[in-house]
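Left out: one protein chain. Kept in place: all the others.
Note that the chains are named A and B in the order they appear, and that numbering of residues resets to 1 at the start of each chain.
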Amino acid sequence: MNYLSWLFDPANWTGVSGVPAQILAHMAYSLLSLAIAMAIALPLGIYIGVTGRGTMVIAGIANTLRALPSLGVLILAVMLVSLIFTNDLAYEIPAVLVLVMLGIPPILTNTYAGIQATDPLAVDAARGMGYTPEQILWHVQVPCALPLVLSGIRSALLQIISTATIAAVVSLGGLGRFIIDGGATSNYPEMIGGAIVVAAVALVVELLLVGLTVLVVSPGLRRASQRARRRPVEPTTATIAIDLTP
Amino acid sequence: MNIEVLWLQNNLGWIVQLTLSHLYLSVIPILIGLAISLPLGWLAHRFHGFLPVVVAGSSLLYTIPSLAFFVLMPVLIGTKILDPVNVVIALTVYTVALLVRTVADGLDSVPEDAVQAATGMGYNAFQRLVHVQLPVAVPVIGAGLRVAVVSNVSIVAIAVLVGIPQLGSLFLSGLQLRQFLPVVLGIVLCALIALLLDGIIQVSIRRLTPWATRDGAAS
Partner (left out) sequence: MISLHNVEKRYPDGTIAVHGLSLEAPTGKLTVLVGPSGCGKTTTLRMINRLIPLSSGRIELDGTDTSHLKDVELRRQIGYVIQNAGLFPHRTALDNVAALPILLGAKRRSARAAAMELLERVGLNESHAHRYPWQLSGGQQQRVGVARALATDPPYLLMDEPFSAVDPIMRAQLQDEFLRLQREIGKTIVMVTHDIDEALKLGDQVAVLREGGHLAQLATPQELLERPGNAFVADFLGGGRGFRALQFADSDVSATVHAEQTVLLGEAPAAPGWEVVVDNAGAPLGWTDSRGPIRTEDIDVSGTIAVVNGDLRSLLDAALSSPTGRGLVVDGDGTFLGTVTIQEASDIAARHHRGIAA
C-alpha cells in the first residue's frame, strides 16, 4: 500500500474539506480556546502568584482534573449539550469548552510559579527603592515570569491542538477529520495523511512559539530560569508538568 | 433505571476485560519507559552537553498529537494497524520523553557534597548511583512518574479511535448508542485507575524515602 498516496494527491489539498481548509479550522478552534484559557488563567495566575493564596487548592484541582480522560469528558460534554442545541453548536460549544479547560492548568500553574520564582532580593530592592506594588508587579515580577508563562502557553496550545484532533470524533472540523473519516472508511492513506499533517502543524507551532520566546524574553533571564529549575524545589506534579518544555 | 442495570449485567464481562486491557496498556509503557529513562537521564546528567539534545528531542516527541502517533506507528515500525503494541510503543515514547528530563533534573538535585563524600569513601560509580544519587532523586523522579502515569491513562482511551479495545470503547459505545451510562462509567473507571496508580506511586515514594517528612519535603 502506498501510504503517502492520499497526502500527495492534489485533489485533497483544494476545496472546503481540503487540507488547507481543515488546517485553518483546526487552528481557529485551537487559538480561540487558547485565547479564552489565557484570559482566565493569566489574571488568576498573577493573582495567586502575588498573594500566595490558593496554591494548594489550585494544585489539587489541577491534579484531579488531569485524572479525567479527555476523550470521555469530550464525549460526555457533547452528549449533554446536544440535549439543548441541535445544530453545529451542539458539538462546537462543548468541544471548545473542554479545550479551554485543558488549556487552563498549564498556563495557570506556570504563571503563578513564574511570579513566585522571581528573585525575592530583586523584589525587596524594588520595594526599598520606592516602587509601588503595581510597579513591582509589572516592571519586575511579570517580566521575570515571562519564560515560564510562555512555556505554559506553549504547553497549553499543544495540548489543545492534540485534543482538537480527537474532537473530530464528535463531528468537530479540523485535521482530525481525515483520521476519523479515514478510519470509518478504512482509507488508511487518508488517516496517514491526516496524521502527518497534524504532526507537522504541531511541530511548526512549537518551533514558532520557541522562536517567539527567544525573541521576547530578556537575555538576562535565560540563565536565571535554568538556575531556578535547578534549585531544589519541592517536587509537585504541577511543577513537573511545567518542565515538559524548555 | 432498569435499562441501565440490565445493560450493566449483560456487559459486565466486557467491562472487566476493557478495564484490564486499559490497566495493562497504561502500566507497561511506564515500566519500560522508566527502564529506558533511568540510563538516558543519567547520561544527560553526567554529560552536560547531552542535556540540550535530550531536552530538544523529548520536547519534539511530546509535541506530536497522540492520535497522530497511534496512526503513524504501523508506518514507522511496521506493525499491524490494530496491534496494541502500537499503543504501548507510542506511550513508552511519551513516557521516556517526559521522564528523561525528570531523571536528569532529579540527579542534578543531589547535593554535590554527598556524591564527593561517597567517592572519597570508595564507592564506585554504580554504587554511588544506587546508594546515594537515586535515593535522593527519588521524590523528583516519582513526581514525574505520577504525571506520566495519569497522563497515560487518559491517552490510552484515545486508542479506541484506532480500534484498540479498552475503556475508551465505552465512550464510543455511549456516543453511538446515545447512552450516558457507558460514558460516565468509563470516565469514573479511568479516573479510579489513574488515582489508584498515582496512589501506588506516592506510597512507593514514601517507602523509598524514609527520611522525608510527612508533607513530602525531602532533605
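Here is the rule we use: contacts are C-beta pairs under 8 Å (C-beta built on N, C-alpha and C of every residue); 3 or more make two chains touch, one makes a residue touch a chain.
All of these numbers come straight from a predicted model, not from anything done at the bench.
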| query | Which chains here touch the chain that is missing from view? | reply | A
| note | Missing-chain contact, candidates A:Met38, A:Cys144 or A:Ile160, resolves to A:Cys144
| query | Which listed residue, A:Thr14, A:Thr51, A:Thr64 or A:Ser218, touches the chain dropped from view? | reply | A:Ser218
| message | Which parts of chain A face the unshown chain closely enough to count as touching? | response | 119, 121-132, 135, 139-140, 143-144, 146, 218-221, 223-224, 227
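Convention: only the chains that are shown with their structure count from here on.
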| query | Between chain A and chain B, what is the separation of their C-alpha centroids in Å? | reply | 20
| field | chain B residues touching chain A - in the complex, by the definition given at the top | value | 55-56, 59-60, 62-69, 71-72, 75, 81, 98, 101-102, 105, 108-109, 139-140, 142-144, 146-147, 150-151, 153-154, 157-158, 160-163, 167-168, 170-172, 174-175, 178, 180, 183-184, 186-187, 190-191, 194-195, 198, 216-219
| field | Touch list for chain A against partner chain B, complex | value | 3, 63, 66-73, 75-76, 78-79, 158, 161-162, 165-166, 169-170, 176, 179-180, 183, 188, 191-192, 194-196, 198-199, 202-203, 206, 229-230, 232, 234-237, 239-241, 243-246
